[in-house]
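Note that this complex is displayed minus one protein chain, with the remaining chains in position.
Then we have chain A:
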Amino acid sequence: MTRGGLPVPNRADPPAHRQESANLADILERVLDKGIVIAGDIRVNVLDIELLTIKIRLLVASVDKAREMGIDWWEHDPSLSSGHRDLTKENRQLRERIEALEARAADGDGTKPPDRHHEPERADDV
């Protein structure tokens, strides 16, 4: 089937015209969690899959943590990652940083909000 190397299974991708927006998260949601549940001969019992589903949820809910663990398949999934996403992330990080700086500025004087003589400098401090 292939010229040397690893055999590449001829997996049919979902046709783009039919499933324009089927991303992996949508698919996992359905194939893991839904569909007829019948006990096969190979007993990966239902509880295991349910536990797995919960695990996936946790992973899905904290992608950064998953990335720390070296699990990053969605990074290679074009429907889940893009340059736009990086920009989004960068934006978010910048926002968080601004908020942290604001919080520090607000805390600097105890209960009082920062006043004019040190607020602008704070930004350059860091």
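One rule holds in what follows: a residue touches a chain if its C-beta (ideal position, glycine included) is under 8 Å from a C-beta of that chain, and two chains touch if they have at least 3 such contacts; residues count from 1.
Assume contacts and distances are computed from a predicted model.
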item	value
Per UniProt record, name of the chain withheld from view ["Sigma-70 family RNA polymerase sigma factor", "Cu2+-exporting ATPase", "Xylose transport system permease protein XylH" or "Gas vesicle protein"]	"Gas vesicle protein"
Touching residues (missing chain, whole complex) on chain A	7, 9-15, 18-32, 34-38, 40-44, 48-49, 52, 55-57, 59-64, 66, 71, 73-74, 77, 80-82, 84-85, 88-89, 91-92, 102, 105-106, 113-116, 119-120
